[in-house]
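One protein chain omitted, others in place.
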Amino acid sequence: MIAESLYQELILEHYKHPQGRGLREPYDAEVHHVNPTCGDEVTMRVRLGDGGKVLDVSYDGQGCSISQAAASVLHELATGSTVGDSLAVVDEFTRLMQGRGQVEPDEDVLGDAVAFAGVAKYPARVKCALLAWMAFKDAVARSSA
Amino acid sequence: MIAESLYQELILEHYKHPQGRGLREPYDAEVHHVNPTCGDEVTMRVRLGDGGKVLDVSYDGQGCSISQAAASVLHELATGSTVGDSLAVVDEFTRLMQGRGQVEPDEDVLGDAVAFAGVAKYPARVKCALLAWMAFKDAVARSSA
Amino acid sequence: MTETLFDVERIRKDFPILSRELPGGRPLVYLDSGNSSQKPLQVVNAMRDHLEHHYSNVGRALHVLGSESTEAYEGARDKVAAFIGAPSRDEVVFTKNASEALNLVAYAFGNPLAEDERFRVRPGDEILISEMEHHSNIVPWQLVAQRTGATLRWFPVTDEGRLDLSGLTELVNERTKIVSIVHQSNVLGTVNPVAEVLARARQVGAVMMLDASQSVPHRPVDVAALGVDFVAFTGHKMVGPSGIGVLWGRREVLEAMPPFLGGGEMIEAVWMDHSTYAPIPHKFEAGTPPIVEAVGLGAAVDYLTSVGMDDIRRHEHELTEYGLAALAEVPGLRVLGPKTAEGRGGTLSFTLPEVHPHDVGQILDDAFGIAVRVGHHCARPLHLRFGIPASTRASMYLYNTTDEIDALVRGLHHVQKVFG
Partner (left out) sequence: MTETLFDVERIRKDFPILSRELPGGRPLVYLDSGNSSQKPLQVVNAMRDHLEHHYSNVGRALHVLGSESTEAYEGARDKVAAFIGAPSRDEVVFTKNASEALNLVAYAFGNPLAEDERFRVRPGDEILISEMEHHSNIVPWQLVAQRTGATLRWFPVTDEGRLDLSGLTELVNERTKIVSIVHQSNVLGTVNPVAEVLARARQVGAVMMLDASQSVPHRPVDVAALGVDFVAFTGHKMVGPSGIGVLWGRREVLEAMPPFLGGGEMIEAVWMDHSTYAPIPHKFEAGTPPIVEAVGLGAAVDYLTSVGMDDIRRHEHELTEYGLAALAEVPGLRVLGPKTAEGRGGTLSFTLPEVHPHDVGQILDDAFGIAVRVGHHCARPLHLRFGIPASTRASMYLYNTTDEIDALVRGLHHVQKVFG
């Protein structure tokens, strides 16, 4: 079934057991992003340390499995990484999502996030996948500002 | 050619040599009717006498051959007739014009006006044929009022 | 299979798309007609025939093609007028969709050019809608309120998805300029009681409009019998083409309104510094109208009439009963709106615990080719009222079958398995 290309086991896993969910203190910036067309929303906090280290990515929100799993995967990839590296992942993830299924994902950069490759074929769902990731990018920009 | 059903010799004759054209005194009522979609216009005066006699129908205007010939034919039919008889002709003429080519004209009532029968098949031209006749009806109503 | 007289299999043959195979070999189960309906060959062919043999602009042209197109276009108006029981064909205004029809009326209110007292709006005047409206019957009125300082108010919705009329006499009061409500909800299926609201509107001299986008396609609607001032609906939901909608209005009220869009065809005569306007309906039809779309809508009305609107209503009523019962078997599923088929149409919106509607819709589509709508269905305030961001909606039409409802229920079980 085609559905399997979208609903990878890993996505469903993250949806059912989200990693790092919940808003935590302390944090440098908090942002709230909404996808008004479907009502999905996410609140995202980041805490940065010396040398551009991402100390914590905490979040809360509601939405479909894609948007929720994407937040969970993001938490795993970004926490403990650096601002530079994590933004590189965000860029690669964005490129993959906006590639309409034509982009070959760079697994080395994306790690688990590669499971979302199938989403790129569903334009209506791309926004769901990107919601948390755009919020993260926004929050990082505000922390560093 | 189909055109011949519309442009009867008699219509062209009246167009080229309009009868009773020109505004005359005295008169009981004057009206000005316009067909805004095509710019055709007519000014119409009627003079009534005792016993509902139509003493004069005088007019001026501009427009296509159908509208001008219709005014000329109207002048001939109505002048010297009575209000009652001439309005009967107007009614029969209106019925013919609005009949979409399906109405059998009553030649006894219509006289020369029967030459316009072909116009009824051209919805866009019906208004041209009726312009002067409607103006006449209006003018008579005002004179009698 | 459903019932005896209504030959749904024969009807389905008229709709080529229904036998289309989707990628991956899935059959199509189209349960999204509340969003937009499919079109029978009769409509598609009428449009093609017109384009290939008769097309030209209307009204303005004297030649053969011009007369043929004008007759076809104005003939479609006759058909629509007869279909909704309009006292006069001149009361049928063609718009681009229901939304334009609603905005057309909204723009009359508080328009500085409105001479009729009914359309004058002062700060403190009130506009009344309901909480179950489609955005197209909310936003135009918000804009009027913002332009004029009027107050926008609304009927609440009861827990079971009916219009809450308990506050009727206070909500419809001397300050109320217009009451505009939906005839049949596009989310709940609820059919609203028009007479009661209208009676009160008449008492206070308010104008009343019905958004009939979801009723005209599905049940016999007689505008004269309804007795309201305006009725709006849309071609694409009634087996007609996109690009055309209808505003019906009572002659006297339409005549009292200022023009909306200005331009060719809506005028009587134009000078550089002023214009006079054509009589209705043309006064409200500026520019080249949706000619081929009107031809298609005329064919759609013929089609619906030949099937029979009473039979269509009955068929959908049976599907609704069947669907409500079938959905009740899905664990945890919560239907929005009336739980019985009485006073409601075949629009079944619901939520599933722990599964977001986007995921429901996606899996139904991906795995089974079942097309439903997910989201707020352009009725976000109604979803807020029920405390949910979104729902899944299966909406039915004359070509749907109980088999398709069975497929939906099977699909929902699968969804629950995936997310179990």
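Letters A, B and C mark the chains as written, and numbering starts fresh at 1 in each.
To be clear about the criterion, contacts are C-beta pairs under 8 Å (C-beta built on N, C-alpha and C of every residue); 3 or more make two chains touch, one makes a residue touch a chain.
All values derive from a computational prediction rather than experimental measurement.
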Neighbouring shown chains of the undisplayed chain, as defined at the top: A, B, C
Candidate in contact with the missing chain, chosen from C:P23, C:G387 or C:G420: C:P23
Chain not shown: contacting residue from B:C64, B:V103 or B:A141: B:C64
Touch list for chain B against the chain that is not drawn: 1-3, 6-7, 12, 15-16, 37-40, 62-66, 122, 125, 128
Contacts of chain A with the absent chain, listed as residue ranges: 34, 36-37, 122-125
For chain C, the residues touching the chain missing from this view: 16-17, 20, 22-23, 28, 30, 32, 35-36, 38-39, 41, 43-44, 47-48, 51-57, 60-66, 96-100, 102-103, 106, 111-113, 131, 134-143, 146-148, 152, 154, 234, 236, 241-245, 259, 261-267, 269-275, 286-293, 358, 361-362, 364-365, 369-375, 377-378, 380-381, 384
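Assume only the chains that are shown with their structure count from here on.
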Whole-Å gap separating chain A and chain B, where each centre is the average of the chain's CA atoms: 81
For chain A paired with chain C, centre-to-centre distance based on mean C-alpha positions, whole Å: 39
Where chain B touches two or more other chains, by residue: none
